[in-house]
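Complex shown without one protein chain; remaining protein chains in place.
Chain IDs A and B follow the sequence of writing; residue 1 opens each chain.
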Amino acid sequence: MTEIVLDTLGKDFGSFTALRDMDLTIRDGEFMALLGPSGCGKSTTMNMIAGMLEPTRGQIRFDGKRIDGVPMAKRGVGFVFQNYAIFTHMSVRENLAYGPKAQGMSRAEVTRRVSDIAELLQLTPMLDRRAAGLSVNILQRIAIGRSAAVEPAIFLLDEPLSNVDAAFRAVMRSELKGLQRRFSQTMVYVTHDQLEAMTMADRIAVMDHGRLLQVGTPLEVYNNPSDTFVARFIGSPGMNLIPARVDGDTAHMDGIGALTLTAAPGTAQVLAGFRPEVVHPDDDGPLAMGVEIVEHIGARTIVHLRAGETEVKAVLDAEHTAPREGQAFRFRVDAADIRLFDPATGAAMKRHG
Amino acid sequence: MASIRFQNVTKRFGDIVALDDASFEIRDNAFFCLFGPPLSGKSTILKLILGLETPDTGGIFIDGQPVAHVSPAKRNVAMVFQNLALFPHMSALDNVRFPLVERKIPEAQIRARVAQVTEKLHIGHILGKPPAQLSGGERQRVAIARALVRDPAAYLMDDPISALDARLREETRVELRRIQQEMQKTLVYVTHDQEEAMSVADGMAVLESGRIRQIGTPEDLYRQPNSTYVAEMLGAPRINVIPGDMAGVIALPNLPAGAARIGIRPENLRVNPGGGEGTISEIEPLGAFTTLSIDARGQTLKASLRGQPDLQTGAHVSLSVDPARAHFFDAAGNALAVDA
């Protein structure tokens, strides 16, 4: 039950700035995802919250109290490692009891906590099994249970699904989300996988090159990305961004055609953004490109379109007949689905109306 | 230029049947994908093609010729390893040249062959750089160039992109498709990621503990799975498989004879707000799609809706499905022939 405030937090490693002036409030009981590619500063941020790294600038506050300088063992942080860091030479019970014992709790208290946690996580039947060789979702539960046994203020999770086979990630995601609801704990989850962030988090903080670019609910960052990086990073595939020349309320894209906008942005050059899902096949549509590659992925078909150097991805569902590779493809994009970005800064332009 | 044919091939390791009576043919120039969970026999098939293992029974034919007594070195099949295995201390060019230099081929011939392959793969401009300075996609191309420089009849890839992160995988698999279109060579590809398999392959085999469960184009397997196993292996979220007596919940009036289980893909489940037997227990908005979990009669069904519908958890909904889009299975999990 803790609110975490990062106040102009920054970290340098020598002359390299890993994190610059990050302001972020993680609300009590919230599931917050720190999302970004490797090297974006998300792990640095988390390690500073945990106390493994000391910030170069700024403050971290838990419920209003400054926490930087407090040794990591005293912060009340539950940490779930990428590979879970289960003590494989111990039984499940010894793993769960480790924290309470280390904190010098009475034997009765240790037993009570272990049996409560085991009951909650359905680990009771395997308490006396050795932790080595258990399935990943059990390991995930032990890792969370082991941290939960000392009743931490917050949970930090470091890409716990990255070693799990693709086929099982969906199960693990829904299980993790269920665990978070049960504990109703503040959780900070670090990932580079936008799908994990979208499906599990209450809010997502998108980061790149040590900067926090946008914070919002999954749908906020999906619908209204603050800049071109977020636009490309969120979504599967990411947003199409096409250089366009604006004339009144029309955006001309070389070799493709013209988009009608809801309002005139008053700038000459823009990046016109639209999601692959809002490309509608339309034989009378104003836009035309060549079909390069068609990926049939079950319910969805991803069509890779090309005109000269410009590439556009379109996602069609099973209702549409997919075009063939090498064909010409005509389509339209509705004005409401178009986002404009400043080609110089990458920032989203204000929407008028 | 090669087709690869397995005829009743069985391979055992001790008591484990790694491959059980497998028969299939990979067409010339196909992008053929072997798909299944770990230890289902995918890698055994690769090793049999390469000649690293010999079948206990059955025959393997490359281009119609039996290869039982052809050594791995003479089979003219190339392999691209999972981690690409580029030599870090050599330039891209030396990496590509390596297989020919090792075989003591005259320099003029090496030059001609390397030029031909690198041009086709569009890597002429990066040949001077060491692998560390190349992007993931470029490294992939260099590794493929090294595999193809000997002009093999076919080349094999064992889960080549599983180590990459999600976004890079999406890009690299399209790249592989492009390369395959340009190279016009038989490619046998192993993966355990269903989305990747369906994306790249023009033909695929779904394996389960040494047995081939179904072979066909990805679209055929997705639309007409022959069993609940294949149906569940392909597609995310997973297909809903519910007992036949729940037909009422999804408004299916009459089931075909013998239908013990019904399979409905999440995108084919229609969710009608305004009361009904189902209760929405979870909403996962993904932007382009929204995944719903709907509890009905003690089961949880997944529905995948386009866009961002305005729904609340706890709402009661009725469910329906177009009978033409439902799959019917018998008690053993085999598909009923309804599409005849």
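Methods note: a contact is a pair of C-beta atoms (placed from the backbone, for glycine too) under 8 Å apart; a residue touches a chain by one contact, two chains touch by 3 or more.
By definition in this document, contacts and distances are computed from a predicted model.
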item	value
Missing subunit (named according to UniProt) among the choices "Tetratricopeptide repeat-containing protein", "Carbon-monoxide dehydrogenase small subunit", "Monovalent cation/H+ antiporter subunit B domain protein" or "Trehalose transport system permease protein SugA"	"Trehalose transport system permease protein SugA"
Selected residue (touches chain absent from view) among A:91, A:137, A:224 or A:310	A:137
Touch with the omitted chain, as defined above, among A:172, A:258 or A:349	A:172
Footprint left on subunit A by the chain that the document does not show	50, 52, 72-73, 77-79, 81-83, 85-87, 89-90, 98-99, 102-103, 122, 133-139, 146-147, 150, 163-165, 168, 171-172, 174-175, 178-179, 182
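The rule we apply is simple: only the chains that are shown with their structure count from here on.
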item	value
Euclidean distance of C-alpha centroids - subunit A vs subunit B, Å	26
Residue numbers on subunit B that touch subunit A, as the complex places them	37-38, 162, 165-167, 170, 173-174, 177-178, 181, 192-196, 198-200, 218-219, 222, 233-238, 265-267, 282, 284-289, 291, 304, 306-308
Complex contacts: residues of subunit A adjacent to subunit B	37-38, 165-167, 170, 174, 192-195, 198-199, 218-219, 222-223, 233-238, 275-277, 292-293, 295-299, 302, 304, 315, 317-318
